[in-house]
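Following this message is one structure expressed as structure tokens.
The complex is shown incomplete by one protein chain, all other protein chains being positioned as in the whole.
Chains: A, B and C, in written order; residue numbering restarts at 1 for each.
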Amino acid sequence: MTAVSPERLLDFYRLMLLNRLLEERLVNLYRQGKIVGGLYRSLGQEATSVGTAHALEEGDLLSPLIRNLGSVLTRGASPRDVFAQYLGRAASPSRGKEAHLNFCLPERGVYAGTAMLSTMIPVMAGMLLADGILGKRTVGMTYVGDGATSVGAFHEGLNFAAVRKLPLVLVVEFNRWAYSTPFERQCAARTLADKALGYGMASEVVDGNDVVAVFQAARGAVARARRGDGPTLLECKTYRMKGHAEHDAQGYVSKEELEAWRVRDPIARFERDLEEAGLLSGPERSAVHDAVLAGLDADLAWAEASPMPDPADALRGVFAESR
Amino acid sequence: MTAVSPERLLDFYRLMLLNRLLEERLVNLYRQGKIVGGLYRSLGQEATSVGTAHALEEGDLLSPLIRNLGSVLTRGASPRDVFAQYLGRAASPSRGKEAHLNFCLPERGVYAGTAMLSTMIPVMAGMLLADGILGKRTVGMTYVGDGATSVGAFHEGLNFAAVRKLPLVLVVEFNRWAYSTPFERQCAARTLADKALGYGMASEVVDGNDVVAVFQAARGAVARARRGDGPTLLECKTYRMKGHAEHDAQGYVSKEELEAWRVRDPIARFERDLEEAGLLSGPERSAVHDAVLAGLDADLAWAEASPMPDPADALRGVFAESR
Amino acid sequence: MADPRAKEGAILSLEEPETTGPETFFVEAVRQALAEEMERDGRVILIGEDIGHYGGAFRATDGLLSRFGERRVIDTPISEEAVIGGAIGAALRGLRPVAELQFMDFAARAFDLLVNFAAKYRYRTGLGVPMVVRGPCGAGVHGGPFHSQTPEAWFTHVPGMKVVFPATARDAKGLLKAAIRDDDPVLFLEHKFLYRRVRDRIPVGDGPVPIGVSAVRRPGRDLTIVTYGAMLWTALEGAAELSKEGIEAEVLDLRTLRPLDEEAILASVARTSRCLILHEDTRTMGVGAEVAAVVSEKAFARLDAPVVRIAAPDTPVPFSPPLEEAFLPNTRTLVTAARQLAAW
Partner (left out) sequence: MADPRAKEGAILSLEEPETTGPETFFVEAVRQALAEEMERDGRVILIGEDIGHYGGAFRATDGLLSRFGERRVIDTPISEEAVIGGAIGAALRGLRPVAELQFMDFAARAFDLLVNFAAKYRYRTGLGVPMVVRGPCGAGVHGGPFHSQTPEAWFTHVPGMKVVFPATARDAKGLLKAAIRDDDPVLFLEHKFLYRRVRDRIPVGDGPVPIGVSAVRRPGRDLTIVTYGAMLWTALEGAAELSKEGIEAEVLDLRTLRPLDEEAILASVARTSRCLILHEDTRTMGVGAEVAAVVSEKAFARLDAPVVRIAAPDTPVPFSPPLEEAFLPNTRTLVTAARQLAAW
């Protein structure tokens, strides 16, 4: 922990908290029937999102998965963006055309993928290829779940990135489940990081619930990429504390398994570490909480007050000519 | 070599010779403009085809690539089938609907894939899954080139086969080139067998120009599959002695590289081994040659005399109803 | 992604007083067809993502794993090429696989295997590929661009594929049975909006409904509305409204999109001399184009007016409710167009 500056550590904390508390707001909205569509939780995975995204620098690229709320917040997306997306508002970054984290903030290097898991890997490879041609020293980061590693685009994208030594950091979020499918029905490999060997690329396995460890591993991978030494597969071992989405009661998960992971909660654990290191006193902690909550209340009020899209917008924007 | 019966060794020899001499006939036909479409050579890769296919047993399944002429001959396809296919005749197994090795002989377990490389892997997995459900102890073998390992279907198919422990033997024919693309622009892995780790499946690398070594490795993989211990990736290191197809003058290949491999010709080498082991005398060798050639002459004459398809057939056979 | 919870709303059903049998939701009808075919024929297996232990994202396969066992209900990794490739392979070895795609939008990820492998195999080699690919499609549940498409037109052009799109629970059951018994690949589209909104009485022991045969859902003399899938219900609502104005629309439910029931289309247009096509899919090169082409080629002399298409605009399916509503064809648009057509 000492290798990371106290400012950064406190920023980890604030961002993980923002991730969690924002999501709690979303859960409330969902229960009130206000969320448009489904809600996919990141509870327990905040350290992976925040720790990885924090390793990027200005100008770098990131494309999140549905559970990487913490990653886009880390890269500077505002809770307003997120609320407006979930509420389908006109003022959302996608102008109501798209759901949840499917939006772009190009000025912050945030790019949406599609719902088709893993397809962002070859696309991100292309983005990095382009930036290389343009003489930029951009690093790109994207995410896949344990389940999505089975998709063909994972393979084509990583192989291409590796053979061209593209500056890509692929974060594999091993949270044990893919919808209802446990890892043992997904893949027979010892660990997902073993897939990196088949592409001749670097890999590392890290405790995904330890934000500092995640950050340090990600920082190493980002440095390797920036040096021109090619992509890294960074496997973060974490756990999906909720069902696939709020409609899924995760009846297929044992109580014991959930309990075993509940005690490893990444935020509670980091709070303890910060306290022990003398970086977070009780009052400081409350101050961070209060600031985050106040911001969220204001942002949610703004989003709820903002209008729904104009129906005529449905017909606009397919082509440059129809903007 | 002593672990393999003399009968089998001589059958290797006959089949490799048949592969090569049949192909020489095809080259002649091509030069005469009689071949319909292109011609893709297997020169120098005969040991891989014959050695792998020879490890299968009655009832097992095999799906060849375009260069696996030796594999289908080993499984009992007749040279007539092959000539008729290349000449687009009505009496070809595909009735003129398809090119070269794209035909099925279900009674011999031979199934065509499509031109889309690697897509036979998930399909073969499904065939073996079905045979398992039906209580058969079938083993299936299919092939990919070094280039085709980059295709997404390779990944989805192998992962599925491995997680279900299907009795699949995937032969990776490393012949260094994929059309004009050398391995170093294809994949950054040390060796293709390393990809097996990412699926948690067995793998082996073997000298693909040593028919006995190939056979023994394949026999091991077939036994593993039949035991229920899952799939194997068998990488055979061989070399593509000609261009991608006859129209490709392989200008991108150095003379030295070709020469280095010419001296490792699998047939010449095996002849020497057989002679040294006292299994093939000069007269025996001539006898095998003569028998193969005589058969080929008869089969080619038959194929050339056989009619082209009836144009009306173009409209038949899309659905069961339109047979 | 769509939230598969059923929303409150009216239950849709054809008025068929003479039909007896248990009231059955669309999604239950799918499940019954699967179960009854699996019972009848040991060669029928299921393969897909989260279909076994979980029972499917929309619960279409709920309970089938415990009933038929792990050998016949196969959970795959997230691999549409394993699902479809696995089904093709199983079909080639004599089984009758039914593959589920969690959302039909994901058919795009196995497009090559469907179009180049499954659809062409019989023609190329003489060996058939008797398989069904089924799953939820369609908009109206705020699923966004990738969980709302009606992807029939990706496949209706493909020689070697049959494409079925039922609108009623009874058809869902009967057509799925027919699809499973068919000797060739069948794409079976289930509109997720109908899963828990359409409920029919289905006679016990109801058999297959033949593929390629449409159904007149409402007779009429003034114009023909050709439609299918969820839009059947819009068409029926529209026809009822038109009837109040004295315009009698005949509503033809295609049920199968490939092969198209040209005979029935042409017979209806011969009666009404006017043809309007209504579908949820986007307009250009949708199934409506083929219907219009067939009508204008083969019923030209009977036509008294242009063939009109009502369809979604040529855009992806937008997410936010006001946009999605603007995207979807509705009764109002239909009635306006039908009124104009009748007056032509």
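Note that in this section a contact is a pair of C-beta atoms (placed from the backbone, for glycine too) under 8 Å apart; a residue touches a chain by one contact, two chains touch by 3 or more.
Just so we're clear, the structure is a prediction, and the values are computed from it rather than from any experiment.
Touching the missing chain, out of B:Pro6, B:Gly38 or B:Gly76, is residue B:Gly38. Here one chain is not drawn; of A:Asn159, A:Asn175, A:Asn209 or A:Thr238, the residue touching it is A:Asn159. From the options A:Asp81, A:Asp131, A:Asp194 or A:Asp299, the residue with contact to the chain not on display is A:Asp131.
The chain omitted from view is touched by exactly one of C:Phe26, C:Phe68 or C:Phe146, namely C:Phe146. Summarising the interface, subunit A meets the missing chain with residues 93-95, 97-98, 102-104, 106, 111-116, 119, 121-134, 152-153, 156-157, 159-160, 163, 317-320.
Mapped onto subunit B, contacts with the missing chain fall at residues 36-40, 66, 88-90, 94, 96-99, 102, 114-117, 147-148, 150-152, 178-181, 185-187, 245-247, 252, 308-315, 317-318. Annotation for subunit C: contacts to the undisplayed chain at residues 105, 108-109, 111-112, 115-116, 119-120, 123-124, 145-146, 153-154, 156-157, 159-160, 258, 260, 282, 284-290, 292-293, 295-298, 300-301, 303, 305-309, 314-316, 318.
In the analysis below, only the chains that are shown with their structure count from here on.
Farthest chain from subunit A (centres taken as the mean of C-alpha atoms): B. Centre-to-centre, using mean CA coordinates, subunit A is 45 Å away from subunit B. The geometric centre of subunit A is 36 Å away from that of subunit C, both derived from CA atoms. Shared interface positions of subunit A, i.e. residues touching 2 or more other chains, are given as 150-152, 185-187. Across the assembly, subunit C contributes residues 77, 79-82 that each touch 2 or more other chains.
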